[in-house]
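For this depiction, one protein chain was excluded, whereas all remaining protein chains were kept in their positions.
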Amino acid sequence: MTKPKKRINEFLYFALKNKRLRVGLSVVLFFLILAFIGPLLTHYQWDAYVGPAYHPPSYEYWFGTTTFGQDVFTQFILGLKASFLVGIIGGGIGTLIGVLVGFTAGYHGGMIDEFLNMLTNIVIVIPTLAILLIISVYLKVRGVLIESIFIGFTAWPWAARAIRAQTFSLRSRDFVDLARISGIKPLKIMFTEIAPNMMSYLLMTFILQFGGAILIAATLDFIGLGPTNAISLGLMMNLAVLWGALPLGMWWWFIPPGVAIAAIVGALYLTNVGLDEVFNPKLRKL
Amino acid sequence: MSLKVKNLKVYYQTLKGDVKALDGATFTIGDGEIMGLAGESGCGKSTLSNSLILLKPPMRFVGGRAELDNEELPIWDMEKMNNFRFKKISTIPQYAMNAMNPIRKIGKMVSEILKYRKVDFKSTLPELKRRLDLVELSHDVLNMYPLELSGGMKQRMVMVLSTLMNPSLLMADEITSALDVSTQKAVAKMLVEFRDREFVKKLMVITHDISILYQIADSIMIMYAGKLAEKAPTSVIINSPRHPYTKLLISSLPDIGVKYSQKKLTGIPGKPPLLLDPPTGCRFRERCPVAFKKCLNEEPPFMEIKKGHFIACWKEFEKNA
Partner (left out) sequence: MLELDKISKVYKTGTFGGKELLAVNKVSFDVKDGEVISLIGESGSGKSTIGKMILGLISITSGTIRFNGVDIATLKGCALKDYYRNVQGVFQDPFSSYNPIFKADRIFRIIREEFFPEIKIGEWSKKIDSSLRAVGLNPNEVLNKFPHQLSGGQLQRFLIARALLLDVQFLVADEIISMLDASTRVDVLNLLAELKSRGLSILFITHDLSLGYYISERAMILYRGGVVEMGSTEQVYYHPLHPYTKMLIASVPRLDKKWEEVEVKLKAKHSKLPTGCVYYERCLFADKDKDCAKRPPLIEAESGHFVACSHYMEVNESF
């Protein structure tokens, strides 16, 4: 039996054994499945007035109704879907840009690194809220896609920094020197020697960006800068607070979305910690 | 008073089973003795020293007994061992120089360690300063950060710290391997000085560099594949070793004055056995030039063939008998 198969098996073994990974992934998968099959469970539109207002959870309306008589469960399901979309698109864009910038800066060093560092710092410092406010003035109608793109383009610096540091440390290793004295061109070294070593790191970076994007989206939605034509978990909480759910005690309107966001993002971070233990042999417990 | 270790067995837990890293060590170190522990990588010397002071997973205590100054060491119990650490047993681990917290000033680090051990820093300070003088470190070092010191200085600082409470047993694990030859000499000599001044009563110096042991150790113990091979006074090990492994090891050491063109040195062909499933009988038999039938089936016990000279080899037992 050749080693590669065994190595993957070794990873799977530790992955499945790791409690944190199991718990985290299960929670995320649960919500993911809910987001997919959910629309099949409800036949209402999220913004249609379908029943009596202020209604607590009941057999007809599983999560109750809003102040306008909209079905909270429908909103919840569609909001979940929107959150996951933002996570994937926003997180994906952020990771992609972060990896490109970090990798290039880390491998070349020198002036290229200085320039990219400057770029990264500028983007961190830009007041994203202010920019978003300005954008919201010009774009009256915004969708989940625009929001995801915006988040992706403003959240990448953290990924870039981490990737750059990792690339730096890998680049000074002896096997990179050996590749250089074998006459391999620098670009080829980056892709054939350094990148494969960072696969686990890249995965973990993506998971962090994914979770981060969901959280940022929820925050933006909550203050009203989110999509205008769709419902999301953050928007649900925004509307709930706006329309007096708190004094009226309509817990079914704002608690489910809040719990869902906290659970998903928390589970993602937990998964990340678990993955770290799986990839790093020194952290494994037998 | 002495350190008595009897049949100590410590294995490493892995996915595939237990790696028998230390499989039955029996020896004694008396007061005032510097014992060198030598062997190649994977022989179990670090496992031995680690198990005596911090036996933590993936290491697993399997059996045996360790006694320091007539008191049994509860090495399987990390909590109970806390009473012994630093005060009665101390260690200078490998890469100790990198073990200092980079964002703490050294003086602060020392006071924190002492506080944790319930020792008053202020009353220990004068003795600390005396020891710093002994190792030629200026008192200003207490106000510096680790990165301001050179490798040799850090090593000396760790030596002072580890011996501050005058432990009965000090274990030094490869403390000279990362140092330059001139600092090596100074550090090795300091170890002897600590013993001479009775800052430490017994010293176990672990290294693969036997020539250093020749310079400072009173006795040398050679380990191979988790077992003890030979223990004898230094001059005996170097000049008249009896175990085949020791003989081959000594003859493979290049020394100044020996040139390839004049006398070609020979290594030991082969590799040490994997300890996951060690071979039956003597673990050295596959590489041994004088192995015979008995070596295949029975493991030679570690026995005293002459006063102070222990060995585990059937061939040598035959010669003696």
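Letters A and B mark the chains in the order given here, with residues in each chain numbered from 1 onward.
Criterion: contacts are C-beta pairs under 8 Å (C-beta built on N, C-alpha and C of every residue); 3 or more make two chains touch, one makes a residue touch a chain.
On a predicted model such as this, the values are computed, not experimentally measured, just so you know.
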From the listed residues B:Met78, B:Leu265 or B:Leu296, report the one that touches the chain absent from this view.
B:Leu265
Candidates B:Asp18, B:Glu40 or B:Glu286 - the one touching the absent chain:
B:Glu40
Of the residues B:Leu73, B:Ile106, B:Leu248 or B:Ala312, which one touches the chain left out of the display?
B:Leu248
On subunit A, where is the contact patch with the chain that was removed from view?
2-3, 173-175, 177-184, 193, 196-197
Residues of subunit B (touch criterion as defined above) contacting the omitted chain:
40-41, 136, 138, 151-152, 180-186, 188-189, 208-212, 214-215, 238, 248-250, 252-261, 264-268, 271
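We adopt the following convention: only the chains that are shown with their structure count from here on.
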Approximately how many whole Å separate the CA-defined centres of subunit A and subunit B?
50
